[in-house]
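Since the structure comes first, as structure tokens, the remarks are kept for the end.
Only a single protein chain was left out; the remaining protein chains are all shown in position.
Here is subunit A:
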Amino acid sequence: MFGERIALDLEVNGKPLSGVAEPRTLLSDFLRHNLGFTGVHVGCEHGVCGACTVLLDDQPVRSCLMFAVQARHHSITTIEGLAKGGEMHPVQDAFRRHHGLQCGFCTPGMVLTAVDLIQREPDPSERSVREGMSGNLCRCTGYEGIVQAVLAAAKDLKRQSQSNRTEETQ
């Protein structure tokens, strides 16, 4: 069983990719070591710290709690796929402006979790940001900059979507 290799196709950051994995290969290991997405960070391997969070069909998942084969025919977004055309995503930019990162190890998981949080709740309160980000551990920042960054990013994204709507109606 351990030696068995399974071929799988999936989409990562908008590109179709394929690879071969054992049934027991974790999705986090597969993304990092087979496909080279080293922005997926592994902090605990038991689903608590959130560093390995990726978006699977736009839903945040802990890639250390999934097997690679479970991602077959699914679409994954890692931190490497968030920026478009070299421009930071508004959440990334807010983390930069508000000192929402220090060592950067929790950052990919934090940013992707925040992207999802703002999508679900475009106008979050500080309390709901703290609550919504509480599944991701950071040991450097004391969460100060992270909370500020997520609040600011929500505002930026709201402004952006409002101006997009205005353009559409014009």
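As a working rule, a residue touches a chain if its C-beta (ideal position, glycine included) is under 8 Å from a C-beta of that chain, and two chains touch if they have at least 3 such contacts; residues count from 1.
Methods note: contacts and distances are computed from a predicted model.
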Please identify the absent chain by the protein name in its UniProt record; candidates are "Peptidase M48 domain-containing protein", "Xanthine dehydrogenase, molybdenum binding subunit apoprotein", "Outer membrane lipoprotein carrier protein LolA" or "MFS transporter". "Xanthine dehydrogenase, molybdenum binding subunit apoprotein"
Out of A:11, A:80 or A:116, which touches the unshown chain? A:80
Identified contact with the non-displayed chain, of A:27, A:49, A:76 or A:157: A:49
Subunit A positions in touch with the non-displayed chain are 2-3, 22, 24-25, 32, 37-46, 48-49, 51, 78-80, 83, 88, 92, 95-97, 99, 101-108, 111, 129-131, 133-147
